[in-house]
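Encoded as structure tokens, here's the structure I'll be asking about.
The other protein chains are all here in position, but one chain of the complex has been omitted.
Presenting chain A:
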């Protein structure tokens, strides 16, 4: 290897079933299967990863369970699918004991109970945006109890037999539109934007609030750059408004979505619980201010930040293999987005949809905080 080659290598194995493929009454099966494959005690790729210090990642989506592996030695990953297939739920009572432990861990995590505050507010914001209960991704104690060891063994044999392996060094082929990941962004049947306020308890010294606005037909890549106008660090609009104008927040994030035929843009803030309502007002005002246009100098810096983030993602351990996976599934490449942002020299207008905003708040709130949040929502809707 020369210095021109990046360090290490990565592979992704996609199993073609996600949480929406769980059989009726056995919600959580895909999650349990993933736990078998990611527990070093069950052997297989997870055991090798733990022993050799590989970097790993697992993502469970609606129609796919995706396992990523990185090693400094590319030869380690030559038979990664074989490694994954060799993971086994032990036979007999030992297997039942393992299954019980996996069920207990998954039940503890279901409903986002082990989420970080940022992940939790994101899930609650989904509920506020669509007006539907949070998807039952990991199942409940009852549905997990209905998953038997035989179910799990069958699922593992079936799914690993139909797995896809993505290799960052592979020669690009034609896209495969029917692949499992291509279905990952499928709309939820019958779901449409609702908007509303959702508040949830979450322990900790800080509260998190989030506001999300629906956007009407945004120009391609516009929202990506506007996220950078809002800023995830010092000097973006969120920093100026939340910290300096209102002295409210420690941290904040901005993000955008393009799903279920409704694009949207949103922001979160980490605040003291007593400041949650005030932060909701500031976030809503700041987001709506984007429709007033962005000065050219601010736009140019935001484009630089957007490109910097995309390039840094490509340099990450899974950057190139993620790109190979996107190519295989006919998804838009990060490299293409990066090039498009370069060409987006004039800020296109942003048109916000007339729908009510989605607002989420998680933290330890007393009744007064909750009333203040409800009042703030009525003001901004």
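Everything that follows uses one rule, which is that a residue touches a chain if its C-beta (ideal position, glycine included) is under 8 Å from a C-beta of that chain, and two chains touch if they have at least 3 such contacts; residues count from 1.
Rule of thumb we're sticking to: contacts and distances are computed from a predicted model.
Chemist: Among "Alpha-D-ribose 1-methylphosphonate 5-phosphate C-P lyase", "Sulfate transport system permease protein CysT", "Peptidase M16 N-terminal domain-containing protein" or "TonB-dependent receptor", find the name that the UniProt record gives to the complex chain excluded from display.
Modeler: Of "Alpha-D-ribose 1-methylphosphonate 5-phosphate C-P lyase", "Sulfate transport system permease protein CysT", "Peptidase M16 N-terminal domain-containing protein" or "TonB-dependent receptor", the absent chain's UniProt record names it "Peptidase M16 N-terminal domain-containing protein".
Chemist: Who touches the missing chain here, A:126, A:206, A:224 or A:355?
Modeler: A:206
Chemist: One chain is left out of this view; which of A:143, A:255, A:270 or A:286 touches it in the full complex?
Modeler: Candidates A:143, A:255, A:270 or A:286; residue touching the omitted chain: A:270.
Chemist: Would you mind spotting which of A:6, A:296, A:332 or A:381 touches the chain that isn't drawn?
Modeler: Here the residue in touch with the unshown chain is A:6.
Chemist: From the listed residues A:78, A:158 or A:235, report the one that touches the chain absent from this view.
Modeler: Among A:78, A:158 or A:235, only A:235 touches the chain that is not shown.
Chemist: Touching the hidden chain in the full complex, which residues of chain A are there? Just list them.
Modeler: 1-8, 51-55, 70-73, 204-206, 231-236, 240, 243-250, 270-272, 297-298, 301-302, 304-305, 307-309, 311-312, 314-317
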